[in-house]
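What follows is one structure encoded as structure tokens, with my remarks underneath.
As you look at this complex, bear in mind that one protein chain is not there, while each of the others sits in place.
In this document, chain identifiers A and B correspond to the written order of the chains, with residue numbering beginning at 1 in each.
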Amino acid sequence: MSYNIGKEMHDLCKVLFPICRSITGNGFRDSLAIINEHLPDLTTFEISSGTKCFDWEVPQEWNIKEAYIIDPFGKKLCDFNKSNLHVVGYSTPVNKDVPLDVLQNHLYSLPDQPDAIPYVTSYYNKMWGFCISDQERKTLKKGNYKVFIDSELKKGSLTYGELIINGKKEDEIFISTYLCHPSMANNELSGPVVSTFLSKWLSSISNNYTYRIIFIPETIGAIVYLSQHLDELKRKVIAGFNLTCIGDNRTYSYLSSRMGDSLADKAALHVLKHIYPDFNSYSYSERQCDLRQYGSPGVDLPVCSIMRSKYGSYPEYHTSLDNLNLVTPDGLSGGYDVMKKIIEVIERNQIYRTTVYCEPNLGKRGLYPTVSKRKSADKARPMRNILAYSDGSNSLLDIANILDTPMWQLMDYVNTLCKERLLEFEK
Amino acid sequence: MSYNIGKEMHDLCKVLFPICRSITGNGFRDSLAIINEHLPDLTTFEISSGTKCFDWEVPQEWNIKEAYIIDPFGKKLCDFNKSNLHVVGYSTPVNKDVPLDVLQNHLYSLPDQPDAIPYVTSYYNKMWGFCISDQERKTLKKGNYKVFIDSELKKGSLTYGELIINGKKEDEIFISTYLCHPSMANNELSGPVVSTFLSKWLSSISNNYTYRIIFIPETIGAIVYLSQHLDELKRKVIAGFNLTCIGDNRTYSYLSSRMGDSLADKAALHVLKHIYPDFNSYSYSERQCDLRQYGSPGVDLPVCSIMRSKYGSYPEYHTSLDNLNLVTPDGLSGGYDVMKKIIEVIERNQIYRTTVYCEPNLGKRGLYPTVSKRKSADKARPMRNILAYSDGSNSLLDIANILDTPMWQLMDYVNTLCKERLLEFEK
Partner (left out) sequence: MSYNIGKEMHDLCKVLFPICRSITGNGFRDSLAIINEHLPDLTTFEISSGTKCFDWEVPQEWNIKEAYIIDPFGKKLCDFNKSNLHVVGYSTPVNKDVPLDVLQNHLYSLPDQPDAIPYVTSYYNKMWGFCISDQERKTLKKGNYKVFIDSELKKGSLTYGELIINGKKEDEIFISTYLCHPSMANNELSGPVVSTFLSKWLSSISNNYTYRIIFIPETIGAIVYLSQHLDELKRKVIAGFNLTCIGDNRTYSYLSSRMGDSLADKAALHVLKHIYPDFNSYSYSERQCDLRQYGSPGVDLPVCSIMRSKYGSYPEYHTSLDNLNLVTPDGLSGGYDVMKKIIEVIERNQIYRTTVYCEPNLGKRGLYPTVSKRKSADKARPMRNILAYSDGSNSLLDIANILDTPMWQLMDYVNTLCKERLLEFEK
């Protein structure tokens, strides 16, 4: 099961990978349409350029058809058709000849990683530019270069997708992921792909909580969404997760919400501690991604981030090396499994209360050895401890932490005790 | 003094050791009668079989006169008269011949400890059985065995003892110990014997607090007692101790109350830290004994446990090897002394308040060197620190912890300062 899911997610990454996405435009729309095929209930929204959202406004829509450089010898360089990373995101159209020294001012490369094409954007300042591997850049000879970008910047709209999966309660678990990056895999196809498959799973089962999953462009998308839904989110969301960089195979990472002690944080820490004790833990002060918005003062949403290798911490980050070799079926399914366990922990977490004073007589219910030998009591210890700490104030997650036991190892005992009416929900 | 007490306690263990106790029956009654000789004000209570107590009811009373096995060669085995551990507690009467393979289903032994007879009971499920050393069990040959147990299970009563020692206040310190184990010494004659001698000491002095000491059968005894006294205990008890496994010589152990921060816990930790810093500290989640009842939700009594070697942690536990060589005069007197110090800490703990602003002029009262030399101030430092922290919120125990000093080393200073009217009780 786990292997298949990893493979299916990796396949979806492959389909989405070549598309040139940005914070607006058809690449984003096309990608969202593909996800929509997996999630029929997903709703797409279009927000017009110029719409005010807090301190920002929705920028013009950017689309691009073609781009390249022709060198003095007629060779085509930085061909957009080979890699959409070759063009600086939101480049204005250009079509002219420039000498090498002028061209250099429009080139971006990474001397420390000579074979990587960097990922560069300029959303809010009009310019044009090309990204190139440093080793190729070094071969450029003096002469005139034709630079051609067939792009368009005009009033249009910003696109995002929203999926609501209703549960028994109005309280919500919020999952946010961003789909605005062009051909890169960990940052960022892993987030939307894992979110898609989590949504499929959530749609297939019965949930206590309502789930709100959004596929947005980073930063401006979150700000737009918050400007439209802030009151509702503050009223309903009890835990949230920003899913990003969740597809490579190297480690697990957690970045806390601003306050650090929300249910989202507690559940994430509990699962990671038991699944992968060597996970990396990051402070909110080290955040990028949309936690920048969700944790900002006045917004204050209880959102943390679960990652494999954190953005900025791995060498391939924001380059053409962040590809589908780096993101693997195992990496994706590991991220998926951890998120599923975190959700299950929140779904099943509950405050219980014992129904009798003192330890109940477990023996007469067949839950305790009737012949008392040296280690008899050990066998019923987990059950006895659940009863002992279910005082109406500790949640099951608290109890699991007190007992230093994964919460999911307590569930069978809890079910038994509820069936025996020795434990009941705290109203 | 300490040595004599140890010897006296060990002598009482010797008297009680051979008696076959159980959770009901004449063995318990006879043992309590012997303790009554030491504690004339002890009151004995009998609770009828069938009495409901929370989720439980008082079981039938069990008594036994004789038990043994005759092997195919006429040799008597598992003779109750040699060790009452040979019979499974609450065995039903039996008198018949059985082949070896049937007998084996009724035998209990410990392959890992071949020379030990295990301690086994079956209070709530009717059966019969014998306990035998594994080395003897291995010598049994095929053939017919006569099994004979002259026991009786019938409506009767459960017995317990209670001693109230009145103090100046209605607030109570609660000591609970259990007397239901047959011939074993640390678990459990040490508890009732140390409790007996603590009671003798408490009866001989003037106390601030009232003391409630109970001698009960484990589990069912505590549940019976709580079902009768819960409201009163919750209203009055400010600190309690379950005394068990307090007679061997190897270490000291502390097992916390459920909340872990009661006055009982604080006093116990303070004394153990200063008397035996290497003591073992156990979480409530590792409890056995009647802390299972005292800390249960809704009961919530501030009861912790002071032990030498904790039940379950030492190899002789619940076998015939837990004998009067394991429990020693020194072991018993060490446990007694620690409990006495803990009680003294609680008795003397108090919130004080200084009566003057600023440091008082200690010199004019002869409490500070009048000639000021380099280290003059050090001499009055403990006294000055008691004054500095007696702000009406810190108790003396808090102050001793702040100063990392045993509370008993502060008492002379406190007495002096009270006499000088520089310190007074906080009302």
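Keep in mind that, in the parts below, contacts are C-beta pairs under 8 Å (C-beta built on N, C-alpha and C of every residue); 3 or more make two chains touch, one makes a residue touch a chain.
Values in this document were obtained by computation on a predicted structure and should not be read as measured data.
Asks: Taking the entire complex into account, which one of A:Leu39, A:Val88 or A:Val303 touches the absent chain?
Replies: A:Val88
Asks: Which listed residue, A:Gly161, A:Pro217, A:Gly240 or A:Gly295, touches the chain dropped from view?
Replies: Counting the whole complex, the residue in contact with the absent chain is A:Gly295.
Asks: Which one touches the absent chain: A:Phe80, A:Tyr317, A:Tyr336 or A:Tyr389?
Replies: Considering the complete complex, A:Tyr317 is the one touching the chain left out.
Asks: Kindly note down the residues of chain B that lie in touch with the hidden chain.
Replies: Here the touching residues of chain B are 353-354, 356-361, 363-364, 370-375, 377, 381, 384-385, 387-392, 402-403.
Asks: For chain A, enumerate the residues touching the unshown chain of the complex.
Replies: 54-56, 88, 108, 110, 118-125, 127, 129, 219, 222-223, 226-227, 230, 258, 284-285, 288, 292-293, 295-300, 312, 317-319
In this section, only the chains that are shown with their structure count from here on.
Asks: Counting in whole Å, what is the centre-to-centre distance of chain A and chain B, each centre being its mean C-alpha position?
Replies: Spacing between the chain centres: roughly 55 Å.
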